[in-house]
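All protein chains but one are shown in place.
Up next, chain A:
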Amino acid sequence: MAGPSEDYQNSLGNDDIKDQEDAHESSDPVDEGKDTEGDSMAHPASNSIHRSSSRPQLDLSKAAIQGNFEERDPTILLPNQSDDISHLALDIGGSLIKLVYFSRHEDQSTIDKRKKTVKLRLGISNSNRRSYPILGGRLHFVKFETHKINECLEFIDSKQLHCSGVDSRHWGSESPNSQPINNANNAVIKATGGGAFKFADLFREKLGVSIEKEDEMDCLVAGANFLLKAIRHEAFTHIEGQKEFVQIDHNELFPYLLVNIGSGVSMIKVDGDGKFQRVSGTNVGGGTYWGLGRLLTKCKSFDELLELSQRGDNRTIDMLVGDIYGGMDYSKIGLSASTIASSFGKAISENKELEDYRPEDISLSLLRMISYNIGQISYLNALRFGLKRIFFGGFFIRGHAYTMDTISFAVHFWSRGEMQAMFLRHEGFLGALGAFMSYEKHGLDDLMVHQLVERFPMGAPYTGGKIHGPPLADLNEKISWMEKFVQKGNEITAPVPMAKPGTTGLGGFEVPSSKGGTLRSDASALNVGVLHLVPTLEVFPLLADAKTYEPNTIDLSETGELDYWFTVLLEHLPDLVDKAVASEGGTDDAKRRGDAFARAFSAHMARLMEEPAAYGKMGLANLLELREECLREFQFVDAYRSIKQRENEASLAVLPDLLMELDSMSEETRLLTLIEGVLAANIFDWGSRACVDLYHKGTIIEIYRMSRNKMQRPWRVDDFDEFKKRMLGSGPQKPRPHRRALLFVDNSGADIVLGMLPLARELLRRGTEVVLVANSLPALNDITAMELPEIVAEAAKHCDILRRAAEAGGLLVDAMTNSIDGSKENSSSVPLMVVENGCGSPCIDLRQVSSELAALAKDADLVILEGMGRALHTNLYARFKCDALKLAMVKNQRLAEKLVKGKIYDCVCKYEPAG
């Protein structure tokens, strides 16, 4: 027999504190030899490319967010040897393998003359594009079960993740203790987790790659730091089955406690990038749950065991305070009768054997025991080091609602409500992400939150990152997958009605009342999207306070909202599918894709109904964008293409008459008529069910005239007089015209042609530069920045003001050569410009706009937002540094009631002067 303390004496050494300071910084890792790119941008070494060999540094400092958006310090040249460069990092844990890999955006270098002209105007040379510190691309997150490691290897192989573009000289670690890599074919993959050691040979044998092991803690911390800084709503609390996303100020992030619950539990105090120490831990962790659970229940998998717990009743096994005190609370010391006095304490009964207990009850009892214990020890450590925030991660959690609830409850209970447990949406991927960050030049260092867009395509992201079966190689496979996916029946078949979330009760460690029926085991595993890194996105510089800006007017987490919009979108779906299929010629292939799109979107909706937080913090804008993304995913590039074209043509035909009519008016009448016109023309909206019905009842012009005639002031929100005062003044003295106006336009057809274009013309006539801001990608019948120049050119044929302005803005490059008036002297008109907004949604999140728009906004002193999507669904409450006018017709009864206490077709003319 071993002496009683033998193990311990050997095993428990000093709990050495690890505190990695910025010890040795490697020299500038930009390999000058590789810097073969033609443009010779200097890379100021000062800016955040120094990094220690073992640990990534993030430099997402506040200054970068707040600061000076015009000045972009060029930092790292992109790895320039390959256009389709992919990078891969792994976290090989005991039960799951997590992969993070990067793929470059397909080159969207379609010749875009408009963009070119804008750039020329702004003095942005094309080569300057390389000054973006990060590589545009996508970060993918996928998981495999460790015992199915071959699937993982096949996946890597099929996507060639291990070799494409990985130049070991460039991407390999330059850490002093790593072996120099001689064999150029021998790619190096960064990996962490215990399995990184175990499976190194397998990777070498099967893929011919070397696994380079990165320290687990380093990776965890790097991953968590990256996520908390780069993703706006990464962290959430989980109380009583409800997730609430928390936005964390980067400047107040540190210090925090990171509790990683793997087989065992590590508690890490994080003080900054690469600065952390493991302060505590416990050996009672996920391995204990699964190990004991297996012995006690014969479950075949961890997930099965978790699943069981949902239906358990721990009261049959745990000894509760009430069991000891005969049903009474021991309230003197704050213990209610339902508090667990002793986990498994009832199992001492002699009358029952293991077989007599339900596995469900055992699993639940075990889960609560371990979760509470971890919560308690974490709280005590947070308290000890004065840490405000505790983030929990690791495979034990796996997005499992009840686990999170019990941990939250324990932290709440022990801290008497003073501390909250927080969880991370990407919690399973901390290590893998950190390993990815450990590449010398992953380009993520300087990434800022506004440069990331998360998308949720079907496939792995929909299933929470899990890969089922072979990877989806192309669209066709995705469609088949979609078909099978739905046919499985138990996954998403029909929208699940939203049930009341399970509750754990707050009185003690109480038994949740209704969790069993409402939470499926996989329901709470959050969808992990693909992170699109779009280096060209910037924060709109005219926002009064970018920090507090919230684009969404409608928060879908409010009671009833999701249900309502769910219904609206689903009702609209058949019509949308018809349009989409028609836009692709109505072929069989288009029909099949249309079906797949409908399924996919319904699946997203069902998922959301089931777990409203599945996609992170969702506003209506995100939901509408999700639909557009889903359409694009099934390669419906522009579902409303033909409709838009038809309406543009019809509207352009009547434009000259309208312009003549306007020109005959006095300045004051004209201004009112123009605003009326914008509001009236905004009725043409294929995104509004009510308006779609209208379309079937008359021609565009009929509707437009009828609509305009009905524009009786006062409107529901009517700041026209103020706006007029700013434009025309009140006395004899005329106010100075605006220098530059940004017009965020909405729909094609009458809306742009008969509404916004005449308004733009008026501004131009008054000497105000006009920038038409339109979508980068199609969304519904919204006009896009690509389509605008043509419309402007067509309108310019009949209008001298527009023509000269468009010429000045460089919009008529082609038109000019064809124009008979080409020789006409180029007057000194203020320019009319077109710029893309950087998004493809009917709404706009002004935290993420194109760099061109951001640049043009510099000199702007008037912002006009038009239409429901951009002025109501989003930005209704947005405040700007300059004058702002928000114009929209409310084409939805519910929205009218909610936002303006009005009714459908009411109008909003909201003017907010600068400051």
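Annotations
Operating definition for what follows: contacts are C-beta pairs under 8 Å (C-beta built on N, C-alpha and C of every residue); 3 or more make two chains touch, one makes a residue touch a chain; residues count from 1.
By definition in this document, contacts and distances are computed from a predicted model.
The unshown chain of the complex is recorded in UniProt as "pantothenate kinase", chosen from "pantothenate kinase", "RBR-type E3 ubiquitin transferase", "Cytoplasmic tRNA 2-thiolation protein 1" or "Peptidase S26 domain-containing protein".
Within the complete assembly, A:L383 is the residue of A:L202, A:L253, A:L383 or A:A546 that touches the hidden chain.
From the options A:S210, A:N225 or A:T288, the residue with contact to the chain not on display is A:T288.
When the omitted chain is restored, the residue from A:Y256, A:F344 or A:F684 that touches it is A:F344. Here one chain is not drawn; of A:S263, A:S651 or A:T768, the residue touching it is A:S263.
In the full complex, chain A touches the omitted chain through residues 1-5, 7-18, 94-95, 194, 197-198, 215, 217, 262-264, 266, 278, 280, 282-288, 290-292, 294-296, 298, 302, 317-319, 321, 323-326, 328, 330, 332-334, 339-350, 353-354, 357, 362, 369, 372-373, 376-377, 380-381, 383-384, 414, 509.
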